[in-house]
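Mind having a look at this structure? Questions to follow.
Only one protein chain is missing from this complex, and each of the others stays in its spot.
Letters A and B mark the chains in the order given here, with residues in each chain numbered from 1 onward.
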Amino acid sequence: MNEKHYDVVVIGGGPAGLAAALSASEQGAARVLVIERDRELGGILQQCIHNGFGLHRFDTELTGPGYAERYIKMVKATPSIDVLLDTMVVDLMPDKTVLAINSVEGLQKITCPAIVLAMGCRERTRGAIRIPGTRPAGVLTAGAAQRMVNMEGYIPGKKVVILGSGDIGLIMARRMTLEGAKVLAVFEIMPHSSGLTRNVVQCLEDFNIPLHLSHTVTAIHGRERITGLTYAAVDENLRPLPGTEKYLACDCLLLSVGLIPENELSREIGLNMDALTGGPVVNQERETSLPGFFAAGNVVHVHDLVDFVSEEGDIAGRFAAHLAQGQTNVGAQEFSVTPGHGVRTVVPQKIKIDVKDPGTAKLYLRVAEPQRKITLSVSSGGMTLLEKRFPVAKPGEMIVLELDASQLEKVVGDVIVEIKR
Amino acid sequence: MPMRKKADVVIIGGGIVGTAVARELARFKLDITLVEQHPDLSMGTTKANSAILHAGFDAAVGTLKAKLNVRGNELYRAWQEELGLDIKLIGSLVVATDEEGLLVLEQLHERGRQNGVPGLVLLSREAVLEREPHLTPATLGALFAPTGGIMDPFGVTLAFAENAVRNGVEVLTECKVEQVEVSDDEVVGVHTSQGFIEARYIINAAGVHADDISRSANDHSFAIHPRKGEYMLLDKSVGNFVRSVIFPTPSKVSKGIVIAPTVHHNTFVGPNALAIDDKEDLSTTAEGLAAIVAGAKSLVPGVPLNAAITQFAGLRAVADGDDFVIRPATGVRGLIHAAGIQSPGLTAAPAIAEMVVDILRSEGLSLHAKIDFCPENPARALFRDQEAPEKQKLIAENPLYGRVICRCEMVTEGDILDAIHRPCGARTLDGVKRRTRAGMGRCQGGFCGPRVTSILSRELKIPIPAVRKDTAGSFLFFDKIRGTHEVKDHE
Partner (left out) sequence: MEQEKRAVRCIVCPLSCLGEVTIEKGEITIIKNMTCRRGELYAREEVVAPRRMLTTTVRIIGGELPLLPVVSEGVLPKDKVLACARHLADIVVHAPIKEGDVVCRDILGLGVNIVASRSMAGADIE
């Protein structure tokens, strides 16, 4: 079997992986490898042909492929970064041995002192949310449809219904309309859309596509291809209300019902996982519970802005490189970071602090419910470290709080991030 | 491939029974054609069932079900070796949770003994809970059958079919029988969607449509009453939540809601039982799913239902009288029924084939054994089941084994090509799925679906919009709409 050795191996060549590889290289890692299962780098960005990417990072709004291209150019221009395309990681071991496979070299073994997990996420399926009915063609996840429409050149239907008003669902509503299909409705089980307001306006309102909040699909009909569906209103517990069922004829149902970090490899090596994010527990260096394994991007927690994904990749790559070069911080003490009242998830879930050089740390969080006029507070051992006011806070828009050295110095116990009551 | 216009025997139905019969008949010097209405085999009841190898204690003594269950179970031992079938003898447990249930266990034990089921034993509460720690604490005891197990119904059906084809049987898909042609009370052939096939002997293994076939030959001696069963499949990560097939004590209508592992290390729960009229109704329902969830929980309270990856429904072909209908037709010579094959149909299939061959012989068909009959199929291991050195060898011979298409189930492009090009190969997305498991994992085809679709398009030399999911009209995608054609509301 082919055996190779690198300083840092990055699993996944999407925005998180590309940023991590570049950062690792900048930080002195002599040999970095990116392993990507698709035929080209860029990950999910290649199918996200809409714009809105990079406003924070590049001060301009790029399309997904445009954002990817910038990173791909940088990676290609960096001689210390090798790329394996069309290559799947089939096995990962706690000693950091990576088993990968492609059609050129077959099975190959790669060893290294530091790994960055950047595998992204997958979509929640119909089976997982248990929509009853038949199982005809024409029912697929919005992301799978996006790939077919934007990269392969085929459409999944011409009279489309979308379940889920998260950004993917909204974007596909517009995309299908621009492709000449008729989007009949978007159903959203919650009383509010989880997508960006901008997308609700520019994807639905612009095209007069009705958005039915507090509704869901209760049955799929059609023997060979979908011919229609039954939908109903839901109560405050999100259960269908009997008597509100209506039928809607359609030939395609797109599901945008959630993203799940793709952590099969992480689970294989026994990383501590956060049940709320669906990703591994990480500290502010993006190191997981197993030393030498770092993680960044959607595999840690699902992001809405690729700019933050790149930021995470930067962090993971930097510290992976440090570790690979033997620079570890033994003088650091580790504390937990926990979501408190009103906060659903926080990353990182751990902070390690060296009182001699605390550095800075950014906390990326999501509130549990839409809020107006709140104060988010970060405290430790009963002492408030940071407070910040937000006129608006939504679960669908990740919030970043930055702790500087003077604040981190004051951490004496577990850190809690919560909405001040 | 030009279609035979004349055969000695036409077998109607490409499920586990039809293909088992084809395999057995292939031993003889006969021209045999199997016709299947759908684009793939095992698309009827064989596609959606509990995949259980039954021990045989459940069927009433003296019925065909009982006799053929036990015989079939036995025959699988030999067939498994020969054909490389995926069968696991993990044992079955019928679990009693009250005093009445315990009495039923004794009845089943006795019935099993009379049916000739080997190794049956009644287990105490402690013994059961030691075997199956996740069972409800209300467990009082269980009947354990070591010859019970699980199988892969698609794999088994395809193995039968491939062996049949290897031995000269012609298998035609998308070939629907419209009418059995009868003359002077004798069968002369079948009118199919691909033309007329002359034949003196016809095997009716048409599943839920067996009574339609029978009626078209003027035999109204039985009717099929479809009974739907819904199932839920749980992700592999749930692991082996249960070790054996777990049955509750049975009711009059069904064996009850089962929880069992699958040969692929998933766990499934189901089925319920609902009599329906529409032979095409394969819908799952909220009520049905709730019922099987409740049933499962009553046996295994901790079953992690949030690990559900898919739900599906199947139709049992129940004949009047509830037993198998395996006999010559009434009033028509040459037509042999192998109908009403509900549970334990999968298990009985080899024995049903054996019985059908006997009936054909007594109905006058000359059966001369082929000297060159090949009982084995060539070993065909999927990439993921190989060891590393074999994997490297496979890739060296065919680099496409190095391209993983389905991440969740580790299926390579080489596997998919094999699934498409071998005898009775896949021609649909679900056909590839059934042969390789691509699309059966936790992402349910989200990642691999578009890729498998492309591969099918390329290999079958058909445009992507011609690729189907499963049935004849289940097209997956459309060409993009031309520039000036916007879809209007009322189109």
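Note that in this section a residue touches a chain if its C-beta (ideal position, glycine included) is under 8 Å from a C-beta of that chain, and two chains touch if they have at least 3 such contacts.
Quick caveat: nothing in here was measured; it's all calculated off a predicted structure.
> Pick out which of A:G153, A:P191, A:G270 or A:G331 touches the chain that's been left out of the picture.
Final answer for the missing-chain contact: A:G153.
> Decide which residue listed in A:E40, A:D235, A:D357 or A:E409 touches the omitted chain of the complex.
Missing-chain contact among the listed residues: A:E40.
> Over the whole complex, note the residues of chain A touching the chain we left out.
39-40, 46, 49-51, 61-66, 68-69, 149-153, 175, 177-180, 196-198, 200-202, 205-207, 391-392, 394, 397
> Quickly run down the residues of chain B that touch the omitted chain.
So the residues of chain B touching the missing chain come out as 480-484, 486.
Note that in this section only the chains that are shown with their structure count from here on.
> For chain A and chain B, what's the span in angstrom between their mean Cα positions?
39
> Please name which positions on chain A make contact with chain B in the complex.
My answer: residues 1, 37, 86, 88, 90, 101-107, 122-123, 125-128, 130, 132-138, 140-141, 143-144, 147-149, 152-159, 179-182, 218-221, 223-225, 240, 264, 267.
> Would you mind writing out the residues of chain B in touch with chain A in their complex?
232-233, 237, 280, 282-286, 288-289, 308-312, 388, 391-392, 395-396, 399-404, 407-408, 410, 413, 442-447, 449-450, 454, 464-465, 468-482, 485-489, 491
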